[in-house]
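Of the protein chains in this complex, all but one are displayed in their positions.
Let's look at chain A:
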Amino acid sequence: MTETSGVNADFVGRTYPSSGPYAVSAAEIAAFADAVGSDDPLHRDPEAARAAGYADVIAPPTFAVTIAQQCDRVYVMDPDAGVDYSRVVHGEQRFVHHRPITAGDELAGELTVDSIRMAGGHAMITTRTELSAAGEPVCTSTSTIVVRGGEDQ
């Protein structure tokens, strides 16, 4: 018997109801900027951010992943999806920013399972999260995870 990743390919194309709101605070943005070593004043100084044309301090370009991963949970925690999270590694990540994520945003996230590919007992799953605020697009976050096959590999 060939052990496989156990991932259910029938989930391709599934879009989940929008989740959220995910509230974004200035403190979260500053902590994230500290962790990724960005000294940009736009993350911490509301006056500088407003002078640059933003409503408040803005997030680093990869901050969206923190919300996208919360949106992913509805899929990866679904027992029928067959995703064993202990065997997941992050393969690829991509962001398209329609505008920067800004302190005070209340974001909604709509998750779609774009593709599931099986190769060598592993499954490569690409999910896409469309983040929006008050119906206006903010960020498209696309993530590919690899679910490694089981013991027989």
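General remarks:
Note that contacts are C-beta pairs under 8 Å (C-beta built on N, C-alpha and C of every residue); 3 or more make two chains touch, one makes a residue touch a chain; residues count from 1.
By our rule, contacts and distances are computed from a predicted model.
Remark: of the listed names "MaoC family dehydratase", "Ubiquinol-cytochrome c reductase iron-sulfur subunit", "Pyruvate dehydrogenase E1 component subunit alpha" or "Zinc protease", the one matching the undisplayed chain in UniProt is "MaoC family dehydratase".
The residue touching the chain not shown here, chosen from A:S5, A:S19 or A:S38, is A:S38.
Even with one chain removed from view, chain A keeps its contact list with that chain: residues 28, 31-43, 52, 54, 58-62, 65-66, 69-70, 89-97, 99-100, 142.
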